[in-house]
Every structure is written in C-alpha cells, then in structure tokens.
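Only one protein chain is missing; all other protein chains are in place.
And then chain A:
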C-alpha cells in the first residue's frame, strides 16, 4: 500500500462550535485513512481538560486561569450566540434531535480512530495547565513537531 496521506489541524479556539468543526474534520480524515494530528494550543487546550478537579501545585495566576477557563470540552461556550451559557444548552438539544455527536463523543471517536492529539507545552505553561489535568494518552510537543507533520500534510487547517 502507498503511504498514508496526512491531515493536520491546529485547534487554537476554545469555542465549542469551532472545536466541533475541527473534530468532525479530524474524524472524517481518519475515515479517509489519513494520519491525523490535532495540535491544541492556547484556548484549544481546554478541549483536552478533564472535567474533574485535579489537585496540582499552582501559583496564583495559574489558579485564576484554571478557574476562569472551561473544564473540558463539554463546558466550552459558543463563538456566536453564547448568551451566557444558554446558547450551548440550545445547540446541544438541537444536536441531540439531529443525532449529531457531542464534542466529548467526537473526541472519544477521534482517539478510537488513532487521531494523534497533541498539547502545546509552551501554551500549557502560559495558561498554567499541567499534564495531570489533561486527558490521558495524548502527546506533548512544540511548534517543530507540528511543522514536522504539517510539511508532509495534504490538508493543514488552523481553527
């Protein structure tokens, strides 16, 4: 067989809808037998957060960031019509009606399909996120590792 094609996605956004788009494309690309990488940086890291409270040593600023940012994919807000949290409730009920997968299930599905989930370590430091707070079995890397994948990528997206 010829070598697989590659898709890479930089998920910068911490919005529920944008992350959904990223994960739908990632799952679709995996179904195309692409090797898929999602590189999570800045607010996109929140999609990888566990939803439980994890005890870790942190400074004041890091603690504040941790409190203000959504704990996990399901808690993320919408990029439009968020209405202080009403928007996500509305969209989730519509999604259920149309049988669309929720963001957490899309992330599970991506892991099942061997999509490589990468957390950007530099922005983890900035936002004070530690490995213990993020999903298990993900990778940690920087820009060079991303570029290593992207330069061979057939589809490269920034969301």
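Quick note on the criterion: contacts are C-beta pairs under 8 Å (C-beta built on N, C-alpha and C of every residue); 3 or more make two chains touch, one makes a residue touch a chain; residues count from 1.
Simple rule for what comes next: contacts and distances are computed from a predicted model.
Enquirer: Looking at UniProt, which of "sn-glycerol-3-phosphate transport system permease protein UgpE", "ABC transporter ATP-binding protein", "Xanthine dehydrogenase accessory factor" or "TusA-related sulfurtransferase" names the chain we cannot see?
Expert: "TusA-related sulfurtransferase"
Enquirer: Can you work out which residue in A:109, A:138 or A:157 touches the chain that's missing from view?
Expert: Checking each option in A:109, A:138 or A:157, the one touching the absent chain turns out to be A:109.
Enquirer: Which listed residue, A:10, A:30 or A:91, touches the chain dropped from view?
Expert: Of all options in A:10, A:30 or A:91, contact with the hidden chain holds for A:30.
Enquirer: Where does chain A touch the missing chain, residue by residue?
Expert: Touch with the absent chain occurs at residues 24, 27-28, 30-33, 98-101, 109, 113.
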